[in-house]
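I have a structure here, written as C-alpha cells, and I will follow up with some questions on it.
All protein chains of the complex are present and in place, except for one that has been dropped.
To keep things simple, chains are lettered A and B as they appear, and every chain counts its residues starting from 1.
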Amino acid sequence: MLRVRDLQVRYGSVAAVRGVTFDVEPGRAIALTGPNGSGKTSLLRAIAGLASADGEVWVGEGRIDGLASEARAAAGVAFVPDGRRVFGDLTVEQNLLVGATTLPRARTRAAIANALERFPSLATRRLQRAATLSGGEGQLLMIARALVAGPQVLLVDEPFQGLSDEAVAHVDQVLGVIAADGAAVVVAVPEPFGDLPEIPMRFGEIAEVVA
Amino acid sequence: MRLLVETVVGGLFGGCVIALLAAGITIVHRSTKVLNFAQGGLATLNTYLYFQATVVWGWPIALAWPAVLVAAGFIGVAAEALTIRPLRRADAQSRTIATVGLLLVIQWIVITAWGAQQRFLPLLAGGGVTIAGVHLSSQNLVTAVATVAVGAGIGIVLVRTRFGLGVSAAAQDPEAARLLGVGPARVSRSTFALASVVGAVAGILATPLLVLTPSQLTLVFVVALGAALAGGFESLPRTVAAGLALGVVQSLVATYAPFSGLPQAAGFFAVLVVLVVVRRRIDLVELLRGTA
Partner (left out) sequence: MRRALWPVAGVALVALALAGGQPASIAARAAGFALGIASVVVLTGWSGQLNLHVAAIGLGWGAYAAAGLAANGVPSLVAILVAPFVVAPAALLVGVAAVRFRGLELAIATLAAGLAFEQMAFQNLGKWLARATSGTQFQSSLIELARPAGFGGDRAYALLAAIVVASWLAGAALLGHGRTGRILHAVRGREVVAEARGVPVFWWRVAAFVASISLAAAGGALLAGQTGAVTPDSFGLILSLQLLAVAVLAGVRRLEAAVLGAGLVVLAQEAGGIPVLNVIAGDRIDLVFGVGLIVAVWLQARRRFESGNVTAEAIAEVPGAPGALEPRAFAPTRLRVERVTVSFGTDRVLDAVSIRVGEGEVCGLVGGNGAGKTTLFNCITGLVTPAAGRVFFAGQDITELAPHRRARLGIARTFQGVELFGGLTIVDSLMLIAGLGGDHDEALLRTRAHGALEQVGIGPAAAFHPSDLPLATLRLAELATALVGDPSLVLLDEPLAGLDARERTVVLAAIARLRAQGRSIVIVEHDCEAVATIADRIYELRAGRAVPYGRERRTEEARVAAGA
C-alpha cells in the first residue's frame, strides 16, 4: 500500500509539486496523467527518494520519507525511471542480479529464475549485452529488474515512449500481472491509459477531475 | 638485441606497478567520478606499514602481507569516511579537492611516524632465472605474478559477485543503481578500500627496486594518472595496457637515453603525450549539446 500525504517538491525557487495527497491500494494500478512539466516525474522521483521533498510517504506500515533512495529500495519501493536506463555493458542476467541487491543471498537464484520465467523474451537473451536489446526489450528488462526484489510499490515513468504498438501491449499486460501480484502500481503517462483509474496532474497539483 | 629485450621486459615489470596504481585510480573514478589524488599517498602509507612489520618488527613475509593488506582495506575505509563521506552531497569536483587534502594529511602521518630519510625494503625473493638468454629476477617474477593475481581478482569480483556487479552498474548509471539498492556511500567506501589494497600491493612490489621515501610513490602516481587517462578513467583493460606501455617507455629511456634527469622525467613527458593524443576536446558545441 502506498500513501502520499501533502508531498511538496522544490528545485531551488521552482515548485515542481505543490502538496499532493493520494493512496494506492495493494493490487491496484493507477495512471498518473498530465502534460510535460505538470510534476509527474518529480512526484515519482520524490517518492523514490531521488528528489528532496516535504510531506509524508508511507509504504505499508512504514514511513519512508526520511530514507535515502537505496534504503527505500530495501523498504520495498521500486522505481523505473523514464528513458533507457539499462546497464548496457552488463548482460541481461547481470542486470537482474543487480536488481537482487536488496534480497538475502539465498533467495537470489530463485528470484532471477522467477523473473526469467515471467519474461520469456528476456530468458532467451539471458547472456546478451543489455546495450544490444531493442527499445521494447530494454523497457521490459528495466521492469523485470525492478521486480526481482519483489517490491510492494512499483513506480513507472512513461514506459511507452518510443515503443512499437506490440511492445506497448506487452508492457501493459505485464503491468497488469504485477498488480495482481499484490504490488501497488503507479504509471506516469501523458494521456489517460486504457481503463486505469486516473490521477491527473497540472502545474504540480492534482487537477480537478471534470466528470 | 638482448639488451633491447631485457630493457623491454624490465619495463613491463616496472609497468606492472604503474598499472596497479592506475587501476586503483580508475576503479574509484568510474564509480564515483572522484579522482583520488591520495592514491599514491595511500600506497606509500601502506608500504611504510609493511616496512614497519617486516624490517622493524621482523615479521615473516607470510604474516606481513595479509596483515598489511587487511590494514590497507581498513585504512581505505577510514580515509573515505573522514574525507569523502562528509562531502557526500557535494559534487565530485569538491570531493576530488578533498583528496588533495587527504594527500597532505597522509604526508604528515608518514613523515611524523617514520621521518623523511630513505628506507630500504629487502627483495621478496633473491636470484632469478634465465630464459632464452634473458635474465629475469625473482623479484620481477613475483611482481608479475602478483599483478596478474590482483588483476584477475578484481575482474572476478567486478563481474561475478553480486556486490561487484553493483559497483560496475554504479559506474554506468549511478542513479539507476541506487534505485536497486546500490547506494553511493557503499560504492564509494568499497572502491576506496579496494584502491588502498591495490596501492599497497603496488607499493610493496615496487619499493625494493626503488627507495622508500614519503614522496616516491606520489611521483609514480602521476605517471599512473597518464595510464588512467589513456583508459579514459573507465576501461580497466586499456588502463593496464597503458600502464605496461608507460613502464616500457621509461625503461627504454633509462637504457638508451640516460641524459641527466631524462629517465626520471620521461614518465611525465609520456603523460603529456597521452593527454594530447587522447584529449577529449570539449568544445563549445558539445557544451551546448547538453542543453539541446
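Observations, loosely collected:
We adopt the following convention: a contact is a pair of C-beta atoms (placed from the backbone, for glycine too) under 8 Å apart; a residue touches a chain by one contact, two chains touch by 3 or more.
Since the structure is predicted, the reported quantities are computational estimates derived from the model, not experimental observations.
Among the residues B:Gln118, B:Thr161 or B:Gln264, only B:Gln264 touches the chain that is left out of the figure. Listed for chain B, the residues touching the missing chain in the whole complex are 35, 82-83, 86-87, 89-91, 93-98, 100-109, 111-112, 215, 218-219, 222, 225-226, 229, 260-262, 264-265, 268-269, 271-272, 275, 279-282, 284-285, 287-289, 291-292. Contacts to the hidden chain, counted on chain A, fall at residues 11-16, 18, 35-37, 203-204.
Here is the rule we go by: only the chains that are shown with their structure count from here on.
Rounded to whole angstrom, the centroid-to-centroid distance between chain A and chain B, based on C-alpha atoms, equals 40 Å. By the touch rule above, chain A contacts chain B in their complex via residues 48, 50, 68-71, 73-74, 78-79, 81, 85-90, 94-95, 97-102, 105, 108, 145-146, 149. Taken in their complex, chain B has these residues touching chain A: 159, 162, 165-166, 168-169, 172-173, 175-184, 186.
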